[in-house]
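Yeah, one chain of the complex is gone here, protein chain that is, but the others are all in their spots.
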Amino acid sequence: MSSSLERHKYDVLVIGAGGAGLRAAVEAREAGLKVAIICKSLFGKAHTVMAEGGAAASMGNANSNDNWQVHFRDTMRGGKFLNHYRMAELHAKESPDRIWELEMWGALFDRTKEGKISQRNFGGHEYPRLAHVGDRTGLELIRTMQQRIVALQQKDARDHGDAESFIKVFAELTITDILKENGKVAGAYGYYRETGADVLFEAPAVVIATGGVGKTFKITSNSWEGTGDGHALALKAGANLKDMEFLQFHPTGMVWPPSVRGILVTESVRGEGGILTNSLGERFMFKYIPDVFKDKYADNEEEADRWYTDQDNNRRPPELLPRDEVARAINSEVKAGRGTEHGGVFLDVSKRIPADVIKKRLPSMWHQFYELAGVDITKEAMEVGPTCHYVMGGVDVEPDNAAAIGVPGLFAAGEVAGGMHGSNRLGGNSLSDLLVFGRRAGMGAAEYVKNNSANPVSQSTIDTAAARIEAPFKRTGGENPYALHQELQEVTHNLVGIIRTKSELDDAIVKIADIRRRSASVTVQGDRKFNPGFHLAFDLDNMLLVAESTAKSAVLREESRGGHTRDDFPGMNSTWRQVNHISSFDGTQVNVAKKPLPALPKELFDLFDPHELEKYMTPEEMSKGGSN
Amino acid sequence: MARKLKLRIWRGDSTSGGLKDVTVDVNEGEVVLDVIHRVQAEQMGDLAVRWNCKAGKCGSCSMEINGKPRLACMTQCASFDEDETITITPLRAFPVIKDLVTDVSFNYKKAMEIPAFEPPVGMKPGEPRMEQIDVERSQEFRKCIECFLCQNTCHVIRDHEENKKSFAGPRFFIRIAELDMHPLDILRNRKKTAQEEHGLGLCNITKCCTEVCPEHIRITDNAIIPMKERVVDQKYDPVRWLGSKIRKREGIL
Partner (left out) sequence: MANGVFSSSRAQISEKTLRTDKWWLQPLITFSVLVSFIIYATFRAFENGNYFVEPLISPFYSPCLSTECVQGASLLGTPFGIIHIFGMTLSPALIILIFPLGFRMTCYYYRKAYYRAFWFSPPACAVAEPKEKYTGETRFPLLFQNAHRWFFYAGLVFNVLLTVDAILAFRNPEKQWGHLSVGTLVLLANATFLWLYSLSCHTCRHTVGGRLRNFSKHPLRYKAWTLVSVLNHKHQNFAWISLFGVAFADFYVRQVATGAFTNFYFF
């Protein structure tokens, strides 16, 4: 095998061609380095294309009162103060520049009357803040970055005679291992999906930007790429994952027909006036308004209805509660037997909005339901239910340079990195996160490469990595990877899902371990050439590590906060707010440890009303008034 | 609920291959990609197919279904007759790799040949002011999900391999049009190069690209024909050509 092994040498290896990866690559290239971009699918197809709503940045185009401080506050509140303050701060400060920069690379956002970038309202953001292009913002972002890469390559072609001399995209290539020598990153190993042939990359710095983990769950809005590869690669390379118990379940995913189960129904549907009802026809959200929100949300239909026309004198309809609240409410209704035939609830816009307005304001939703479910949302209700959408947990990194803590030369940015969003992400904060921390990861890697020379990979490391890829073909009579994947999804869905209890989590940990044991013997049909069964065998391994981290972190956190809800510990607990869960991998299993969350420095502490902080912080923390 | 669906799926690689019959369960509301996945999970573990989002957003699952270039994730099984056999093949304009997966690198090569966006010299981020009506035309083209169905259908390359070197294809004509209509782009020779280097003249506006575009981009009417007219302004219209020489500006400002 290794005699004919394809080898490449780069300064920086970027794994992932989503928003974060591409931004990192641009930055590293502009610092003068040789960069390889690696992705599992074709170039330009990464999961980021699916983002609809927009990218949050306090440019203040729609409301001039907006600024980074307000954005910072919103982000911390949304994350229930479990966010790493420094990440939230950098993110709030830098996102406007990152959006403007896209414009200089050819992006065309929707405009305001004055010709500036238009910004829209979204849950949890105090002001209209999301830069957007209709409902395809992610596509715009990816395409702009993709074209930026092409622009840089064209320049390299002019200056150096070869377009790929400084940036090369390796599409449809799966990385299976991050390689280390002498305790530092040395490169990565993987295979071409097309041919099945192995490839070795040698590089002193590796940026992981592999996105989310949604495919670990049965019902998800994520694409097949969301198999938590980066999370697992980092774990195995010796890095840690932070707060893996926090998963965002978007309240409204499609539930019927089965083939589209999980596909996102955008939050704007509720924003435009969609109401949620159960099978008895009750508008049930009124029953689920938590005490902390009682003064902001209407408790009767009349007032809720009036809000759409008069927002100053009425409280908002409870359908617009934060994502986690709505998701839990829907879940409870269905569990209580008041769900629809297909296990969801009804979301209806047809009764209150005229057909032509629906088609104008929610074009892609109309299209999606009409084409995929045969439902005309201007006439009928949609059936919706929670869907696994986003993982807040991720690689534990240094905020300023995105360096993975514990592994020199390893960096992580985007959805795969943890800390930025705390226990719950606000809509629109991910796209800006990709840009801000993608760039910082690129800078971090460039800085690192300047001070660290190449770190050659040894033959034994190569042999181990190669053997791992070859293994599934050498085995016979093992299990079918498709079946195991399905089994895992059942376990996570039923036991580690949106509402959790200790007994179920314990059960899940046992079951996941069992599947992992059996997965060691999966066999695949056919040969190496573009073989999805073979590909799944590796993805499966990654998903299992992610599921294990999630289940083990979840069983420890004895409170409910953001994307983690414990039936047996329903309240939020200020002592738990001071704790991050750090997952590490010892070669056989995942271990979870507690680590104190860094305290808010005084200048950031002072941005908040103390009465608000009291809801989240212990009296001791309050009396300190922030660190230093 | 489940009924049986008869499929003929092309299996093979660049050396050989053919249509294979399979029968598979299909449930209410399923799309062709779902049944392909079922075939994969139950009968042909190594059946190669590209897909990502299963929501018509990424443009990965392009293939030909009953001879028509389409996205498998947006093609309802219910749109076929109960007893109809559905034929599924890879894209036929590009080299096949395996089963339903083709080598679409042609398109990435062409993307590299289109000169990138060039903003005005000295313009700072945050400065641009553009009105909605000025960006709308280009925005339509930026809806493109790069499924390459248009490229695949275009007879210029589908039926004439030799044209591939000189023809960028509809996907990249909309890219050129996007930039030529972009309020900030300062590169002024896009029309000329469209005709002389990217093969705009090879297009005979027979509109198949528009017919298959899943994003309903009006490729021919809104991009190719306007570009052809702009080319005429510069190359084949003596009056305008003269005018532009005298007034020392390119016709379009």
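When the chains are written out, they are named A and B in that same order, and each has its own residue count from 1.
Throughout what follows, a contact is a pair of C-beta atoms (placed from the backbone, for glycine too) under 8 Å apart; a residue touches a chain by one contact, two chains touch by 3 or more.
Every value quoted in this text rests on a predicted model; they were computed, and no experiment measured them.
Just so you know, the chain we are not showing touches B across the whole complex. Mapped onto chain B, the footprint of the missing chain covers residues 10, 12, 14, 16-19, 64, 66-69, 84, 87, 89-90, 92-96, 102, 131, 133-134, 153, 155-156, 158-163, 180-181, 183, 199, 201-208, 211-212, 221, 225-226, 228-233, 235-237, 251-253.
Keep in mind that, in the parts below, only the chains that are shown with their structure count from here on.
If you average the CA atoms of chain A and of chain B, the two centres end up 29 Å from each other. Chain A meets chain B in the complex at residues 41-45, 47, 49-50, 59, 96-97, 100-101, 103-106, 108, 110-111, 114-116, 133-134, 136, 139-140, 143, 147-148, 150-151, 153-154, 163, 194, 223-225, 256-260, 263-264, 368, 371-374, 480, 482-483, 524-527, 529-534. Here chain B touches chain A in the complex through residues 13, 27-31, 34, 40-41, 44-60, 74, 76, 78, 97-99, 101, 104, 108, 111-112, 115-117, 119, 123, 125-126, 128-132, 135, 138-139, 142-146, 179, 182, 184-185, going by the rule given at the top.
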